[in-house]
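Note that one protein chain is taken out, while the other chains of the complex remain in position.
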Amino acid sequence: MRLHEHEGLDIFESAGIPVPRRGVAGNTDDALIIAGEIGYPVVLKAQVLVGGRGLAGGIQTVTTPEELEDAAGKLFSAEIKGLPVRKLLVCEKADIHSELYMGITIDGFTGRPVIVVSKEGGVHIEETARIAPDKVISFYCDPAFGFYPYQARMLLRRLGIVERLLAICADVLVRLYRAFVQYEALIAEINPLVILKTGYQGGLLAIDSVIEIDNSALNRVKLPLPEMIERIENPLERKGREIGVTYVDLGGDIGIISSGAGLGMATMDIIGERLRPANFLETGGGITEELLYKCMELVMMKIDLRAIFINVYGGINPIHEGARGVVRYIKEHNVTIPIVAKALGNHQEETWEILRAGGVHVVTEAPTEIAVARLFELVGAR
Amino acid sequence: MRLHEHEGLDIFESAGIPVPRRGVAGNTDDALIIAGEIGYPVVLKAQVLVGGRGLAGGIQTVTTPEELEDAAGKLFSAEIKGLPVRKLLVCEKADIHSELYMGITIDGFTGRPVIVVSKEGGVHIEETARIAPDKVISFYCDPAFGFYPYQARMLLRRLGIVERLLAICADVLVRLYRAFVQYEALIAEINPLVILKTGYQGGLLAIDSVIEIDNSALNRVKLPLPEMIERIENPLERKGREIGVTYVDLGGDIGIISSGAGLGMATMDIIGERLRPANFLETGGGITEELLYKCMELVMMKIDLRAIFINVYGGINPIHEGARGVVRYIKEHNVTIPIVAKALGNHQEETWEILRAGGVHVVTEAPTEIAVARLFELVGAR
Amino acid sequence: MGILIDDATRVIVQGITGKIGSTQTRWMLRYGTPVVGGITPGKGGTIVEGLPVFDSVAEAVKQTGANASVFFVPAAFVLDAFYETVDAGIKLIVIVPEHIPVNDVMRMRAYAAAEGVFALGPTTPGILVPGKGKMGIMPGALFAPGRVGIISRSGTLSYEFAGILSEKKIGQSAVIGMGADPVILTNLPDILSLFEADKGTDAVIIVGEVGGTQEEKAAEFIAEKMKKPVAAYIAGRLSPQGKRMGHAGAIVRGAAGTVASKCEALQTAGATLLKSPIEVLDWAVNNDIR
Partner (left out) sequence: MGILIDDATRVIVQGITGKIGSTQTRWMLRYGTPVVGGITPGKGGTIVEGLPVFDSVAEAVKQTGANASVFFVPAAFVLDAFYETVDAGIKLIVIVPEHIPVNDVMRMRAYAAAEGVFALGPTTPGILVPGKGKMGIMPGALFAPGRVGIISRSGTLSYEFAGILSEKKIGQSAVIGMGADPVILTNLPDILSLFEADKGTDAVIIVGEVGGTQEEKAAEFIAEKMKKPVAAYIAGRLSPQGKRMGHAGAIVRGAAGTVASKCEALQTAGATLLKSPIEVLDWAVNNDIR
């Protein structure tokens, strides 16, 4: 679960990392009050969960209440990369001397947290990593051992940081690591960590946060935050989460239901050769009659749908039970668009029988390409 | 720092261990109110930091408000093993089917937490461990690995615990371990963990707690508790802590000041051959003129003191500076009882000179026994 | 001799008394898998699918000589059960459940490595060795004995490839689900090395997906160590670019993780790229695999 910038800054603050004075506003009036308390100039930052927000106009510095009213009004009515702006973070403007980048993620291949630091903070950090990898220091940490100040100092010395700054930057990096572990994060990033011109706040200020919590750990991480589900903007994707499946909304008009992420992606790729998928829906391993009924309902919510393609395997899933749900939905809602299904594995014959009785075009050969060819025929795709 | 029973029960509760309904009363009226809410019978438990409280009459079951008034009144005016009763824990009375003992401590020799369980709960656990060690199961845990439910089940199975009780007891033991680690305890004990006759509270209830926190970790353990210093009942011992030395109040009339715990204990043992030490005062490694001035002040607070014996070494301590404090105290307060000092190590000659100028009997030979012989002479001990 | 499962294998099922555990035990037994018992703490002494249930793995090992374990344990209990299983001396562990916290997976991985345990998953369909048995949830009817090895990140896509091959009478030596989580217990190159060393395997199919760097690392292994022909399919060409999650991952991975990067790495390493699963049949014909 990706956290909003302001939620991440709250976590940083509780971890003892210096953060700017700030407040979150849901409307322009609140933004004015917060800015009044902080003192101008302030920075307005759209709280949208998307990268490249700054370049898309989502960050504005204002020096007077009038400027704030103007900028906040525009931001609240704008969309940043397709997402509505529901909240603004109003922040003190830091007196920037220079910037650092600090980030921690998990490397899948080594199974270790990787700590990354660079003197080139800001939006160009990835570019720096590509063209000047020597300016980006990475450290693969042993999670059983932890990450200690001496290791942080070693990394930061390699960036040329010395004397008092060395100790306080190392302290921030260790605190970032502790927060990363405590909140079971997949990503925790300060970008940038600002070195101020004055000694205020110990001379450092974390002015942006990126934190993503491991979804599988959400139930044991103590977070005073809104539920995952409230963060999903797309109504269909939110409904997918409600019924317990993965639903990704796409631009096309062919509905897809698959059991298994890999199979779902392959199906999408094969269909995408000639048609445009409307969605990616993956049931996971919990198929029941009720679940597939709801999956049908969800897929059918997309307007102008031309056909549905079902691709499921009976391994952990009782696909014959799922088939009953599909057929029940078809009958109750008198579905007329073509539905093609490939269903193999345990209980396959029973599944075919149920689906055929419900008017579904069943393909019994193994290659998905053959079943998709049938779909292409039925909707007249060339 | 040893916690009170009620503080320990609060920690257990926050760790998810089942605990009785209860309240803490500072007077009989409050105890009546709490008992009224819980419902009779209730158990009154004197909150004093001493073992064997039950056998000394500190635990009373009452079945009516009248009985409570009578018992609480007596408890509040009593002393349990020399300690005043300032608070009573008022607890629901558990419907006991049987009892277990669960305790965790740190084994100094292996440097590991030791987890101990026994079916013989209650006050006789130490006796059981001595006479029937096979009834007490110990497990030396690897702190880097932690302690997991499967290990808890393994221990508890060896006590003959099976089926549903196995899982819930294992859960309590793992939670006790987590609390032990989280609060940096030296000891965490549930004695007894009661198995109830009914299934109430999952069938288990931790009805007494012993928790001792590592003093050296107090500044990093988050505990919403009164300070260490407020727990010290003896006013002289409290003053010792205030000035930063270890002071243990004893029954005798010879004051002792030593730099170093071992030396202090040896000095006490040697003096104890013929005289009775009034105290054990150990300065630690932070001797200054001011500190020894205050040490003199503290030792002199004991009435009817016959003499003071000072035994210090100049290793990490600047004993010549300390000597100035001793002498300043003697002069300002016109001390007339004999003071014998042995002071060796760095700056010893300077130290001797200062002490002699202040009227202190200085012994320059190495054996403490020789200096103590001088003390015996001076106070006429045979 | 099959890979990982052979005549000496004796499998226990952890979480055998659960709905999925008991159902999958039935399927495993029907497939001829040497399942010898199951574990559910607190339910020792009962019988499921004709097999004895034990309270602890140590007891099961003692009573049945079990040396392999497949997990159908709720995600929250997997770490504890894993430690218990390793401590009991079991050297092959298959973790079917999904939604296990990455922190738990990292711990299990380090413990397995330290104790010399071969573990697969989490989020794996398991292992199936045609004719020998299966540990996990793969639907047996789709597989046939033969000489092609399949390693897949996705359960269902492994069935798809096996199904396509089996229909054309091209059998499999072993089918292994590597697990679909960000961190897995055994990396792809280490699984590849089993197939490279296996006398019963003539060629290997890697079925990958967007994300992570397993396929890129596998390409390095193929280039340096593999002599057997390898075909590779990577799913997710049309997956929308994930909502960008900070920079740290991107810095560590560089450009890796896209279908394009994986395909390029595998092709450069000498693997045959399959643009669509059905192309596996042409590859089999061209490499004379039967």
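Each chain carries a letter (A, B and C) given by its place in the written order, and its residues are counted from 1.
Following the convention adopted for this analysis, a contact is a pair of C-beta atoms (placed from the backbone, for glycine too) under 8 Å apart; a residue touches a chain by one contact, two chains touch by 3 or more.
As the structure is a prediction and not an experimental result, all values here were calculated from the model.
Q: Could you list, sorted by label, every displayed chain in contact with the chain left out?
A: Result: the unshown chain touches A, B.
Q: Going by the contact rule already stated, which one of B:225, B:265 or B:379 would touch the omitted chain in the full complex?
A: Hidden-chain contact among the options goes to B:265.
Q: Which of A:78, A:96, A:167 or A:196 sits in contact with the chain that's absent?
A: With A:78, A:96, A:167 or A:196 as choices, the missing chain is touched by A:167.
Q: In the full complex, which bits of chain B touch the chain not displayed? Write them out.
A: Interface residues of chain B facing the absent chain: 51, 106, 108-109, 111-112, 126, 130, 143-144, 181, 184, 186, 214-217, 219-220, 246, 248, 250, 258-266, 268-270, 272-273, 277, 280, 282, 284-285, 312-316, 344-346, 348, 365-370.
Q: Which chain A residues touch the hidden chain?
A: Those residues of chain A that touch the unshown chain are 148-150, 153-154, 157, 162-164, 166-167.
The rule is simple: only the chains that are shown with their structure count from here on.
Q: Name the chain whose C-alpha centroid is farthest from the C-alpha centroid of chain B.
A: The chain farthest from chain B, judged by C-alpha centres, is C.
Q: In whole angstrom, how far does the Cα centroid of chain A sit from the Cα centroid of chain B?
A: About 52 Å, centre to centre.
Q: How big is the gap, in whole Å, between where the Cα atoms of chain A centre and where those of chain C centre?
A: 27
Q: Averaging over Cα atoms per chain, report the distance between chain B and chain C in Å.
A: Centre-to-centre distance between chain B and chain C: 55 Å.
Q: Name the residues of chain A that each touch 2 or more other chains.
A: Only 144 qualify.
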